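Structure in structure tokens, see below.
Removed: one protein chain of the complex. Kept in place: all other protein chains.
The letters A and B name the chains in turn, as written, and every chain counts its residues from 1.
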Amino acid sequence: MAAEIEIHNTNRLIESYDRDATTILGFWVYLMTDCVLFASLFAVFAVLRNNTFGGPSGATLFSLPYVLAETFSLLTSSFTCGLAVLSAQRGNKKHTIFWFGVTFLLGLIFLIMEISEFHKFVKMGDSWQRSGFLSSYFTLVGTHGLHITIGLIWIAVMCVYVYKRGIGQTTLKRIRMLSLFWHFLDVVWIFIFTVVYLFGALHA
Amino acid sequence: MTKIRKKLVLSLFIVIVLIISGDYLSRVSIPVLEPKGVIADQEFRLLIIITLIMLIVVVPVFFLLAFIVWRYRDDNNHRGKYTPDWDHSRLIEGIWWGIPTLLIIVVAIITWKATYALNPYKPIASQNPTITIQVVSMDWKWLFIYPKQHIATINYIEFPVNYPVHFYITSDAPMNSFWLPQLSGQIYAMAGMQTQLYLMANVKGTFIGRSANISGIGFAGMQFSAVAVNANTFKSWVRRTSDSPETLSLSEYKKLQKPSLYVPVRFFSRPVVGLFNAVINQYMTPESQAIKL
Partner (left out) sequence: MSLFNNLAGILGKLSLKQFPHDPLTMFGAGLIVLVPIVIIAILTVTKRWRWLYREWLTTQDPKRIGIMYIIVAIAMGLRGLSDVLLIRTQQAISVGSSQGILSASHFQQIVSAHGTIMIFFVAMGLMFGIINLIVPLQIGARDVAFPFLNATSFWLFFSGMVLINLSLVIGDFSAAGWLAYPPLSELKYSPTVGVDYWIWSLEIAGVGSLLAGINFLVTILKMRVKGMSLMKMPMFCWSVLGSMFLVAFAFPILTVALTLLAFDRDLGTHFFTSGGGGNMMMYVNLIWAWGHPEVYILVLPAFGVFSEVVSAFSRKKLFGYTSMVWAIWAIVFLSFIVWLHHFFTMGAGSNVNAFFGIMTMIIAVPTGVKLFNWLFTMYRGKLDLKTPLLWFIAFAVVFTIGGMAGVLMAVPPIDFQLHNSLFLVAHFHMMIVGGVVFGYFAGITYWFPKFFGFKLNERLGRYAFWCWLIGFLLAFIPLYILGFMGATRRLNHYSASLGWQPLFVVAGIGAVVIAVGVGFQFLQLIFSILQRHQNTSGDDPWDARSLEWSLPTPVPFYNYARLPAVTERDAFWIAKRTHQIDTREYEPIELPRNTPLSMIIGVSILIFAFAIVWHIWWLAAVGLLAAVVIIIRSMDENTTYTISANEVMKLDKLYREGEV
């Protein structure tokens, strides 16, 4: 059917409804489902946190200063991500890419720190196979780390996108969603920091 | 003429079906509806009460449905009123939000009380002492240990009538559910954990119990007999079983741990002391992953 119709290819937007607002709402709903996912993992952690099965507890494993450094790196990246959005809103391509670059670097530092912490635990024989507590610890923190990884890929792709296409309405919408995602991961991390590390250390 | 004949044939058919099913149901045992123990009896009464309360709503619904379909069907002799735009009435809607809510409040109160009264962990008051039986669900049989009588059995239990029986239940296999429908409802058997159940038979007899939760290929064979007898008969049974040449040593238990299907009844004397707790503890810490006593 469609083939017989003369098709005009235009980039003109037809406003029978607000597409950008729809996309943003969709992204919010997605974030909400991700929230439920993390909430489930938190619940699992809460159930298993004392099931150390003779293995180490959080108090013996975690080093708070190290985690604090991680946290600082991620929180700063959230701030620079905000600066990137501000630059984008002013239409400043260069600054946008710069601040996203800084965000990327800070996120990468966070990720590397997290992975090296995991590596250390595994080398000591305290891997996810050791106990229910460690299974849930690695999964909860690791799921956040996986999100960070996806976020880093997204930031990289976004930089390419901004570089090639400049900052138009679509780009701005996507930048806004990316920053929502990044801030969301920040909030989740605050919870992880509190529930997993702080409570874990206090529990001793 | 044919219409009448059709109706006759149909009613004859219904009568025959009713007779056959009535005859069948009168000859077969329906444990949940024929309780032989105090707990099952109360659960059965509860079932009847709740059913009756719900019929208060359900019966009118059926009549209303039948009446509306008959009266407002659109054929040649359509007689009902037709009001295509009549789409709400506060009063009528209030009735069907209100009356079911009231009924549910009544049911909820009954439920709240009954849930406490029939908590399976709640001891049964009786002037007779309580018999304790430890239950281990295994692949694929039930092991019963009588810690005070120092005997153990496979797929068979015996206890005196009108004596409360206290079960401690765990599993050394996937999750099972311990169910003796004529005496009480069921409860799960889970590895590394212990659940409890009280029941008391008030009639002598042999009752069938089984696992109600799928646990692998031998699941269908996890059936056991529970026999309620006189206190004296029970005593002599315990004595006979104590004399059994088979003893439940640790090595014997390890043999039992191997999966087996449709296991016949067995009787053991002198089960090793602390076996039940050791079965639970093997899942608790790495040091005791092998059963230790």
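Quick note on the criterion: contacts are C-beta pairs under 8 Å (C-beta built on N, C-alpha and C of every residue); 3 or more make two chains touch, one makes a residue touch a chain.
All of these numbers come straight from a predicted model, not from anything done at the bench.
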| item | value |
| --- | --- |
| Of B:M190, B:A226 or B:L256, the one touching the omitted chain in the full complex | B:M190 |
| Interface residues of chain A (partner: the chain not displayed) | 1-3, 5-14, 16-18, 21-23, 25-26, 29-30, 32-34, 36-37, 40-41, 43-44, 47-48, 51-53, 55, 128-129, 131-133, 135-136, 138-139, 153, 157, 161, 165, 170, 174 |
| Touch residues of chain B, complete complex, unshown partner | 24-25, 27-33, 40, 42-44, 46-47, 50-51, 54-55, 57-58, 61-62, 64-65, 68-69, 72-74, 78, 80-88, 92-93, 96-97, 100-101, 104, 107-108, 110-112, 114-121, 171, 173-175, 177, 179, 181-182, 184-188, 190-193, 195-196, 208, 210-221, 223, 282-284, 289 |
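Keep this in mind: only the chains that are shown with their structure count from here on.
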| item | value |
| --- | --- |
| Residue numbers on chain B that touch chain A, as the complex places them | 285-287 |
| Residue numbers on chain A that touch chain B, as the complex places them | 53-54 |
